[in-house]
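Every protein chain of the complex appears in place save one, which is left out.
Chain IDs A, B and C follow the sequence of writing; residue 1 opens each chain.
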């Protein structure tokens, strides 16, 4: 059993981990960059240490400093969250060398699965079909022939990439060579390794992934699938479980395939095996995310499992406390990612100060958020502000609750993608579950209805007029003044005021 | 299917109902007294009408005015929430006469069950044991003899009472006659009916109740028990489901007893059948609450059912969409009621302005709340500010999450019972589930530990010193100034500041 | 940072927290960090006060973050931590007489029972001129649907009493006046 865990992350996931630690009675150690000193993950933690300047490379990626804080605070483990150091095998190794438990897979599993070519081979070796593609390109000369064999359109991927990063698409042979040069330079810059491989760019496919969890005793169990086909530029923005197209037989097949790959990688802790699913129901291994995922709450809402809690217990040496047969998922869960990007302005990241925010709540709604009034959204980190998960007895209930929740969600000061999410949730094809990874390219997201827009515009005008006329206390007044004034007016008129319009 | 529903209530339950309406795509009409114009239930609703002055009798109990608003707004139904008009058969009847659906049982069921003597007879008639007691007292002359037969200590109850109101306890025969006179006057004042009856005051018993729901087609199903033994002056403050002492066999027995009583009363909509359970496992019918209950979320968290949603669907003429066999409750749920009462000051109601509040969130935590910054807590209504429900895989998980959630909950400006709740949750007997209705009388709730108190006191002193020294910008500074100052200091010292204490 | 003074100047702060005086020192280091010790014989603690938004702050004490809410009044500040509230004054103010509020309940030889909150009179249990015992319930006031019993602080005779059921009481308003039968003492 761990006693004190350092969280090498920030934002909503750091807060999520603080909460799991408190639920387990473990102490939490937060780290924060100089840009994050007011963050909620800092305030909710038991201890908090400044890890460095705002730039991630000098703070949340500063391995030496993080290990120093871990030692000084007396932490016995480090949870990396997702992003930053979560899939960095060297970091996991450095933790172990420093006598700290790394909450995640072993360094060798991370290293193996971090090489996307090696992961593909691993999947093939245990009989799991992979997306058609090449091995690592040793030179670009062989590429045109390999590409023709696979068939255009084709995706150029970085062996060290993953999670949708470092991908280029090529439709025609004449674009291949230039794209390869650019991709190699990008991969070298981004991942320190310019090795590339080719993969078929599959169209009309769904992104289906399987959550798995394993312990140190050889137990690996699947927790069912998530459908994450709603992606914008290869970034998931809406995820759900179960998938409308995965029946019991396919679920069993995918679950078994995921467990075979995980076992072959000697996997422990929480992880995700990603697949593409075509219209004929054929599935293709894509990659393994050797970490917790942003969309983990949908699985938690339907299964009742707490994946972060289980990661911490497994990290402390406990065996998994449940088996696949103990799980009986219930209902449907949908997650939306709330990001500081402006859909009305080509999704430009919006930086600035959140002057007011209010999160949704109530039955069936769960929010993971780092928002607070006064939050400065900076350009240093990614744009994820919050995640909303809605649970319902069926998909339509979950969708209705999500729409209600997003209408309750208010963020003033920076633009968010909430209106964009609301529009997606109302699209006929979304309602029908007609999803694929090209969904957002195929569907024009129209603006708000003119009617709603006009109501809002009029309300803004009226509020402005009343504000400009503000000195007049009978126009804007505190409730207390109002109350006494009203009470007497009420009694005068016996039955009270009655607006003309009704 | 209903289209538009007026909510004849306020506070967190009104907001709960607004949310259920939005989840179902129905329109919501809020009413508010002049004291409540800024309330969240007003702001979240689609329409809102001022119903009258602050006094409940002129606003939330003003039947004529409420029906007028319902007609004017075009509502087709009224949801009464709990309290106020929820168990008022005349109101339910007036709704029906006005062509409005009353979301709740029929007027005749409400009337029958509202007479606590009639309800006792009904239970007996279907073979459900009742708490030993008398029928309605026709004169006080017979009371001493009846009391002796039942045995002291004895409770004097009002036939028209219920929900813990209007009860007097008598230990000795010599106190009986004076207590009867006072009780009769109180009952007459409070309920308009001075009829009394006697009941054994059972000690070392648990309060166990069964949630039921019925439709207009004769279906009545039980949703399992709730344990509500933690009561302060007969008001529940902590509720949970399941109960540690209710096994499958007893659950079946209680479920069946509850359904028999409900059927005999021609019950529809959500309701609760209350029992006392003694140490030998014998159960005794207490009364039926013919309405939604404050503690309904614990049942929702374990069963996945949305009771308010189902009330609305049943009110719209739909049959129940599930059967008893479809329910498979999962895990454990505990609810705490957050009230504006000051435990450090003999639980005096605390009125005033909430200058800052922050509600807990995260995995397994659900909050129903009417809190907002700027809320004026007035003495006009009851003191319930919010309800926190924590779900966990087992009781201990739920309890740990509740403790975490209550520590996250901040209310500045009015005192609440949060510290009191936290202390109860940490008591050995609570942890062991050694509960009975006298729990809070038997357990001394000690204050916070001196150690914690000293840490807080020192922190307050330090904050004050830094505030008094405030002109000095290096003592209190905005994060932006701080950041640049820090960054340079950091670079100067190469490895950054390092506090001496670690 | 290893030496205690390090050339930085310390400010002396005499404050009073809930009436208890504290002799503290504040030192601003050359690197901008601040240190506080709350008594001459206590350890220095590295501290920082961060402003989040109106009222809401975090104080960091040796890397332990404590969220608090600060309200300034005319003569003092009020710090709320969780559900605890502290009144803090600055400077050489004297302890106020803590008995004063209590003794003001004796007026002209009568023990005055006041409403402890706003509410309505639900029940009047004694009459004018009646003899009451110390601790006996005199009047029941309803506020927020809860009944609150006002009890006699001393044994004595009821000299004045509020009239009319359901009448509204303001906080601090006189409800009953009792002429003590013996020399009044501070009841516990």
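Everything that follows uses one rule, which is that a contact is a pair of C-beta atoms (placed from the backbone, for glycine too) under 8 Å apart; a residue touches a chain by one contact, two chains touch by 3 or more.
This one's a predicted model, so the numbers in the text were calculated from it and none came from an experiment.
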Next on the checklist: One chain isn't displayed here. Which of the visible ones does it touch?
Outcome noted: A, B
Checklist outcome for this item: Missing-chain contact, candidates A:341, A:359, A:397 or A:436, resolves to A:341
Next on the checklist: Considering the complete complex, identify which of A:1, A:148 or A:355 is in touch with the unshown chain.
Outcome noted: A:355
Checklist entry - Who touches the missing chain here, A:332, A:381 or A:439? => result A:381
Checklist outcome for this item: Contact residues on chain A toward the hidden chain run 182, 186, 233, 340-341, 346-349, 351, 355-356, 379-383, 407, 410-412, 415-416, 418-419, 448, 453, 455-469, 472, 474-476, 478-479, 482, 485-486, 489, 492-493, 497-502
Next on the checklist: Touching the absent chain: which residues on chain B qualify?
Outcome noted: 30, 37-38, 42-43, 45-49, 73, 372-374
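Criterion: only the chains that are shown with their structure count from here on.
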Item to check | Identity of the chain that, by mean CA position, is farthest from chain C | outcome: A
Checklist entry - Per the centroid of Cα atoms for each chain, what is the distance between chain A and chain B, given in Å? => result 35
Checklist entry - Using mean CA coordinates as chain centres, what's the chain B-chain C distance in Å? => result 30
Checklist entry - If you average the CA atoms of chain A and of chain C, how far apart do the two points sit, in angstrom? => result 47
Checklist entry - By residue number and range, which residues of chain A touch two or more other chains? => result 37-38, 73
Item to check | Multi-partner residues of chain C (at least 2 other chains) | outcome: 50, 63, 67
